[in-house]
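A single protein chain has been omitted from the complex, and every remaining protein chain is retained in its original position.
Order as written gives the chain letters A and B; numbering starts at 1 within each chain.
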Amino acid sequence: MYETAIGMEVHLELCTRSKVFCGCSTNYGGAPNSQACPVCLGLPGSLPVLNKRAVEFAIKASLALNCEVAPETKFDRKNYFYPDLVKGYQISQYDKPIGRNGYIEFEVEGVTRRVGIRRVHLEEDTGKSFHDVAAERTYLDFNRSGVPLIEIVTEPDIRSSAEAKSYLEALREIMEYIEVSDCRIEEGSMRCEANISIRPTGSSDYGILNEIKNIGSLRGVQRALEYEIKRQTELVSSGGIVLRQTRRWNESELKTEVMRTKEEAHDYRYFPEPDLVQLVIDNSWLNKCRSEIPELPRARRERYVRELGITPYDAEELVADRALAQYFEGVARLGTEPKLAANWLLSDLRRELNQASLAIEQVKLREAGFSELMVLVSSGAIGSKTAKDILGELVHSGVSPAAYVKEKGLAQLSDTSEIEKFVEQAIADSPKIVADYRVGKERALTALVGVVMKLSRGKAKPELVNDLLTQKLNKGRL
Amino acid sequence: MKIYELNASEIHKGLRHKDFSAREVAQAHLYRIEQTDKDLKAFVTVTTEQALRAADAVDAKMSRGEELHPLSGIPVAVKDNMCTTGVKTTCSSKMLESFVPPYTATVVNKLEQAGAVVLGKTNLDEFAMGSSTENSAFFTTRNPYDLERVPGGSSGGSAVAVAAGQAVIALGSDTGGSIRQPAAFCGIVGVKPTYSLVSRYGLVAFASSLDQVGPFARTVSDAAWALEALAGHDPLDSTSVPNAPVDWSQPLDKGIRGLKVGVPREYFADGMEPAVVKSVREAIKVFECLGAEISEISLPHTSYALPTYYIIAPAEASSNLARFDGVRYGFRAEGATNQEELISLSRSQGFGPEVKRRIMLGTYALSNGYYDAYYGKAQKVRSLIKQDFDNAFSQVDIILSPTSPTTAFKVGARVNDPLSMYMADLCTFAVNLAGIPALSLNCGFVEGLPVGLQLMGKAFSEMMLLQAAFAYEQTVKLPQLPVFKGGLPNV
Partner (left out) sequence: MRLTPEQVQKVAELARLQLSLDERERYAEQLSAVLGYFNMLNSLDTVNVSPTSHALMLKNVLREDQVRPSLSQQQVMSLAPELSGELVAIPRTFEG
């Protein structure tokens, strides 16, 4: 039997407005090479100036991953040549990362796993290359050059491909929650590499490390690792030797392939970046960053279940969308019964949002209005069907639900004498259905309720209608 | 007196008195360049049209009755390693032979905003690596005191432009002596400011932790005006200091009575040309006569400055010059079939031998297994060198020494012996390593060649250095312009 040790390296693009060392925009979708300046093109004579928000995002990411934040740190140059690396070096952090010695916890099949975070450091992104095989040319766009990145490196604590996937999901959830990155793996704002090695169970030393790059999706991570575990296990158990390699995940052929052998390790010639000065992160700055970190998803889920009585499933669903959870908290804070609010948010409101392709932030019906709607429903002032019917309108218009119900005359009829009139009329108007009922066709009652509801334009309270009809019809039978 | 012989304060006065227009001043200097540069080869690019346009703008300003900045209408030359929008910036390298930057260095912006008239870009050792301009990929600039001799380097073109009356003020950059040593060889004033006083934005980096831009001028007063205009915080340079404690309002003629002057014995040791030492000793006597208190001091780690410098500077340079890869701008080699080849061919063909030598040296010093022995060690010795100065400045106000061990040497004399070439800056490296300011000014002649006196001060003591230099200059009154040899007319 063999054990697996996986360490992950994740690069996240930070969602600052401007690049890490210059004022160019970080927006996606600009024309190629239209978001570049002397600094991010590496023109001779240009100099970097550090973006404060990028540093704060890196600090927040470190704190959210339970890291120690370096009280003083610096930047280093990582020297290597590549056409999309404009200066021939990347400004990165070598021996003093902003965060180190942290951990992340997440659940895999109901069991809590803890994975160590070795380091979190801030660096700059490169440009993008496009390879045209036919023309034997490579084309370059420098719009991404200089976009801030954080690199998050775990300890080799991950034991399976499923755990790796869960780690990435948990990491993504946290980073989205603290709003430092949008973590879109397909768009390249989240990039994953895995280091993997296997050893016979019980052996103290791990085998040769293999690095896997080019993994373009969460599913890809799981598959690539499954493939690699299998490949290495087969190799070793048949007496072979795992070579130190960098391998690439081939998504279309579902296999890893050799990118380069690690024999000649890169010599990055790191040295302190002389164009930047020391970075001191004192307690007041650290505390300011800490105060801006919201309750993290895991803690929030637990609180919802423990304190608000939400089912674990609903808690999961709510917390998965930070904006929705925020909205939910607002509604619950206004006194709405949390379980009721959660039901409505996760089913009806979410359906409306999907239909209208709206984000929760864009909805005109804010927390107070939604809470008002819940009061109307729970007090019986309107029926839940009415509430569902008008929700779409409320979401778009933003008018007060109570005012809307009043204006449209949608309040539920609960006056027995009023309803009685409709019941009597329905019995008089529908001799055929009444006859059916009398011969024992129970479905006829439902049909009669329908007639009453139609006559009352849906306002009659269905339970009352049911009661009154049964009374009347049975009375006649006596 | 001819216009090109005037210094900045004289031109400023002349402009205000309408003795001549800014256009006439520019034309006189452009004509001077035309007459002399065939022999001197100080300029890589002369920007005649832009210069005349800038001069006209000054004249227009004057005719509107506006106040003139002391640098308004003053012809200046810019070392060709500072970026100028729309004007080639070559670094005297094949790599950037046709590079036209889309932006302008902060220092050039500052001069232009003051109304200075930029005449063109001057020759240098390729990427500022050298002590003679012989490493220029284009041509060697000649010393106006003797055309057979080098003007010093790397800012040789700028030094010559000022020494020969082609420009009144010029910008140089100093990484290990590249302003002071050519100033010494050409008999003019050159200032290396405190690291961080002057913006580096737009200066093509050689060694980022050592580079500073500074002025050349024929008089101390002109140098002071230029330095004041150049200094100041630049938000585009993270290493530019905010609120530098330099009081520019102090008078230059404050005098030096009671000034404590240190004479470091290590700078008068073996390897110095005796005649140079003699000149400098005489200059020190002048300081004494003017009321300065002279004392001998020691800077014990002086001899370590050269190896320390030649590890740190090439290491940083090897990284700074990695951007020249033929991909986005600059020289691209032909015939490459893949990116690896494109990069290595472009670099091999685009860089000259000294640049390659230093890139190799720096790459080696940073490489796996050697970092601690070389770069790491040098960074520590740098601390010791800095400490020497800290100790010295607790006893004295300024330190005097020769600027260079010798006077200008013959063209070709040292090109095949890198180490002997490196020795030319023996007296200037330590200042850059310590980040302190220093100034070189002429203190006499040996066999018709100027000798440089170096004044070093603690960080941000520029005013004190200028006052001391001014006191000396006003006392000895040495000639400011050379009488050309080699058939050059003094037109």
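As a working rule, a contact is a pair of C-beta atoms (placed from the backbone, for glycine too) under 8 Å apart; a residue touches a chain by one contact, two chains touch by 3 or more.
Quantities reported herein were computed from a predicted structural model and do not represent experimental measurements.
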item	value
From A:98, A:153 or A:276, residue that would touch the chain that is not displayed	A:276
Residue ranges of subunit B at the interface with the undisplayed chain	99-100, 102-103, 194-196, 209, 235, 238-239, 241, 301, 303-304, 306-308, 310-311, 318, 322, 325-332, 336-339, 341-345, 347-348, 351, 356-357, 359-361, 363-364, 367, 374, 376-384, 386, 418-419, 422, 433-436, 459
For subunit A, the residues touching the chain missing from this view	16-18, 22-25, 31-38, 41, 43, 49-55, 72, 81, 83, 129-133, 136-142, 246, 248, 259-260, 267, 269, 271-272, 274, 276-280
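Keep this in mind: only the chains that are shown with their structure count from here on.
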item	value
Whole-Å gap between the CA centroids of subunit A and subunit B	57
Residue ranges of subunit A in contact with subunit B within the complex	38, 41-50, 77, 79, 81-83, 86-89, 136, 138, 140, 142, 265, 267, 269-271, 274-277
Residue ranges of subunit B in contact with subunit A within the complex	81-83, 89, 91, 96, 99, 101-103, 105, 200-205, 207-209, 235-239, 315-316, 318-319, 321-325, 327-329, 337, 339, 342-343, 363, 366-368, 371, 375
